[in-house]
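Apart from one protein chain that is not included, each protein chain of the complex appears where it belongs.
Chain lettering (A, B and C) follows the sequence in which the chains are written, and residue indices restart at 1 in each chain.
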Amino acid sequence: MSSDIQPATTKIFFREAIARAMREAMRDDPRVVLLGQDVGPFGGSYKEFVGLSATFGPTRVRDTPVAEEAMIGLGVGAAAAGLRPVVSITYMDFLMLGLDPLVNYAAKARFKTGGQIRTPLVVKTTAGAKGQGVAHSQCLEAWLMSVPGLKVVAPSTPADAYGLLKAAMLEDGPVVFMDHKRLFPTAGEVPVAEGHVPIGKAIVRRAGTDVTLATHSYMTRIALEAAEALDRLGVSCEVIDLRSLAPLDIETIAQSAARTGALVTLEEGQLTCGVGVEILFQVLERTGPIATARVGALPAPVSSNPVLEAAALPDADRVITAIRRLLESSRPGKS
Amino acid sequence: MSSDIQPATTKIFFREAIARAMREAMRDDPRVVLLGQDVGPFGGSYKEFVGLSATFGPTRVRDTPVAEEAMIGLGVGAAAAGLRPVVSITYMDFLMLGLDPLVNYAAKARFKTGGQIRTPLVVKTTAGAKGQGVAHSQCLEAWLMSVPGLKVVAPSTPADAYGLLKAAMLEDGPVVFMDHKRLFPTAGEVPVAEGHVPIGKAIVRRAGTDVTLATHSYMTRIALEAAEALDRLGVSCEVIDLRSLAPLDIETIAQSAARTGALVTLEEGQLTCGVGVEILFQVLERTGPIATARVGALPAPVSSNPVLEAAALPDADRVITAIRRLLESSRPGKS
Amino acid sequence: MSALDLLADMLRIRAFEAVLVSRRDHGFQLLSSGAEAVAVGVAAALTREDQLLTSGRSIGPALARGLDPGRVMAELLGKASGTNRGKGGRGHLAQPSEGFFGAHAVVGGNLTIAAGVALSFQVRQIPAVAVCIFGDGACAAGALHETLNLAAIWKLPLVLVCDNNQMAVSTPRADALAPAALSDLAAPFGLPHATVDGTDVLSVSEAMRAYVARARSGGGAAFLECLSERFYSHSSSTRETRSAAEMAVVKTRCPIERLAAHLLDAGDLDAEALARMRSEAHEAAVAAMAFAEAAPFPDAAEALTDVL
Partner (left out) sequence: MSALDLLADMLRIRAFEAVLVSRRDHGFQLLSSGAEAVAVGVAAALTREDQLLTSGRSIGPALARGLDPGRVMAELLGKASGTNRGKGGRGHLAQPSEGFFGAHAVVGGNLTIAAGVALSFQVRQIPAVAVCIFGDGACAAGALHETLNLAAIWKLPLVLVCDNNQMAVSTPRADALAPAALSDLAAPFGLPHATVDGTDVLSVSEAMRAYVARARSGGGAAFLECLSERFYSHSSSTRETRSAAEMAVVKTRCPIERLAAHLLDAGDLDAEALARMRSEAHEAAVAAMAFAEAAPFPDAAEALTDVL
């Protein structure tokens, strides 16, 4: 294969990538149905489901009442009985209301029935802060990563939103697809050809030699911003976008970290028992001692207040500071 | 103070320690009320509330319907409005049904109201496996540790069950007190004098020089069993019982690990984004490179099946193997 | 199904549980004796395509639905020949291929799942019905409300059956639930609902047949409350909280005695035939136990299979 034959792409918004994935899957497989609040004619809180209701009708695109436990529970039951539902939980904070059917039933159904029941369900939900306050800003993906039987994906680009959602809808067990409020209006190139992005594969978004920065979802954009600034400061930062949190592609990160000799993780959620610490420890197990640090939210609720929200969340400056401090302490004189 | 003047103690069961703490707190503070399923005349699923209903009556010891969201929600609201409720959630798995009021309201109330509202609530719940199957065996403490605004304690002895529950009931914010099915019938010495055990202090259960084993709750007993066996194999293992998971007494563990040069964590729950990995990374940040390993459940649901339950969970043998392997690889020839 | 068949099914459940609980190492079990008429009456109204879901108290419903007693017994004892390969155990019995979608040990936890099964039937235009049996305790759970509302607005082919044995562990239903009749809970949603004597298998099956037929033909969901009894304590390891006097009254409401008396009175059964049915039921239970005893435990490696 010649590397200069690139697949044809088209530039679309993240929210359009989700709609496209849904549209194709619903066209291809009559078992795919969409349930959620305001996913019908309204087209989703972030317009990510625009047009589906008109094309596929109210039997397959269902506006639900505000009843997250039942929304997920019905999705799980329907999945167990032959459909492939996508359940939209507008904000990840409200996933808490539906964790019982997701964790106590869906994630365990295959195991507890000795393989008789599978639950090919996708829960699509939106994480992260964008001025909506303490109960609409949380990132709970680390909780989900710890649940055996669940897969978790977290795209940062339209192409991955499209490709990972397509892949999630092909899985035979439950997948949580988490996007982010700040991603919907971002645009990016997406292959014109239909396809999917395999779950479980991280991607190097930017090559670098001095430090590896592993992150996911919206923070990938912050990481790239930091990497660019670091470049101007003479620090070459490799940015890895996890894309899939469970399973985690630890090899890709470990190989990079072994090469750069330094690993920093970046997440918008809490550091304690978070995504970053899991990655750092697994990489250390593979590489032996290297320089490590983690960056995440302050240990506090995230206010809708613009000053306090910004104060609570990681930004490029904080990433840059963490990386410079790490490199200075581990390799005095380097940076 | 002479070290041979020990406080007078009396030997009681873990479940009795809980009842004693409740009894004293309810006697001292009319704001303490107990809500839960079968906590009244029945005395609790593990007899841990025996006698309270008879002494304090149905206004303060309330049997609730099976409605975990409301049980916690009412507890939170009552706490916010002047009571100091203890809400018993029989199994930690069902905490999921009440995470919304606990995490979205209680843990954030003080912050979001600018200090106007506090929620002095204790959620007492039972973790761990004892033949009850996939939806009654989970250990979810790592989720809770990651929530800003929540404290989490996990006693392993009757004395700590007593002392930490007393302390939890004195806090001004929400505390999750997690015990374990296998602990209720265990016995231990408890001081005769009333008092409490401060939240946030780990304790060295057994001194050792070759490796530090950090654990909590029922696994402390497994750790001590393993340490004893290791002793016979010539490995001196220091066992630290965390007691408090949030806040975490990382200094005590780090000091021990710095001294022994090796740190192993042991938990009954999932390793991914778990308690152990958080401890390991925080200690590594303080000590620099030392030998580390973590032991926990297999990444699978826990069946009620005796063979499969045992297969899924850590036991002394697995701990011994992990420690020996770690010491062999880090200090060839030592063990 | 004839009344004699219903009686035979109830006798089989009773005998099965008696044999199970008399085994020394039976683990602890959630027994359904006293509520056999609910299980058998409900199952009698279902066809092969329908799916039955239950609370953790599921032995009666599983057997009534026709699951092999040997495999059920094996499952309850954690054996590899069990319906769930021994991995589900008490509280999670399942065999969807036989129309028993399964038990779920989270109180109220199977309500939304059952509605999802019904949704799948509806979307795929399969003329089948999902039925969920749950306890009076589960009626306090918010999941019931959410399920009733969705079942009503979407006209799901779902029949909710409350097996109201008037106790949740130690808590009397009267102390835990405000409604005069639990079936009233369906009223605001405009769903057909009724309360029947759950010790009368004929009442249960008759009411169920009407609701199932309605649901099957697109008429939507319904709620049936069955007033039953719990002859054992909550689980075989839980202390009984009801007094001997209370238990004596409870035991008078035996669904088996009731139907047997009716059939004897009507001349459709004689004492000899009844005795024969009893001993056949006992022998079937003993055979189930023998099958289960002989079966191996699963291999420890199964702890990691069928996870993802």
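The rule is short, and it goes like this: contacts are C-beta pairs under 8 Å (C-beta built on N, C-alpha and C of every residue); 3 or more make two chains touch, one makes a residue touch a chain.
Everything numeric in this text was worked out from a predicted model, so none of it was measured.
Enquirer: Could you tell me which of the visible chains the hidden chain touches?
Expert: Visible chains that the missing one touches: A, B, C.
Enquirer: Using the document's definition of touch, tell me which of A:30, A:57, A:131 or A:198 contacts the absent chain.
Expert: That would be A:131, which touches the missing chain.
Enquirer: Sort through B:105, B:143, B:162 or B:218 and give me the one touching the missing partner chain.
Expert: Considering the complete complex, B:105 is the one touching the chain left out.
Enquirer: Could you tell me which of B:25, B:39, B:70 or B:96 touches the chain that is not displayed?
Expert: Hidden-chain contact among the options goes to B:70.
Enquirer: For a quick check of understanding: of B:128, B:149, B:208 or B:314, which residue touches the chain that isn't displayed?
Expert: For the chain that is not drawn, the touching residue is B:149.
Enquirer: When the complex is taken as a whole, what residues of subunit C touch the one chain not shown?
Expert: Here the touching residues of subunit C are 140-146, 148-149, 152-153, 175-180, 184-185, 187-191.
Enquirer: Residue-wise, where is subunit B in contact with the chain that is not depicted?
Expert: Its contact residues with the unshown chain are 31, 33, 59-60, 62, 64-65, 67, 69-70, 72-83, 85, 100-101, 104-105, 110-117, 148-149, 151, 173.
Enquirer: Spell out, residue by residue, where the missing chain touches subunit A.
Expert: Listed in rising order, the touching residues are 37-38, 40-42, 45, 63-67, 69-70, 93-94, 97, 131-136, 298-301, 303-308, 310-312.
As a working rule, only the chains that are shown with their structure count from here on.
Enquirer: So, what's the distance in Å between the C-alpha centres of subunit B and subunit A?
Expert: A distance of 31 Å separates the two centres.
Enquirer: Specify, in ascending order, the residues of subunit B that touch 2 or more different other chains.
Expert: In subunit B, the residues touching two or more other chains are 69, 93-94, 133-135, 299-301, 303.
Enquirer: Specify, in ascending order, the residues of subunit C that touch 2 or more different other chains.
Expert: Residues 86-88, 92, 104, 106, 109, 142, 307.
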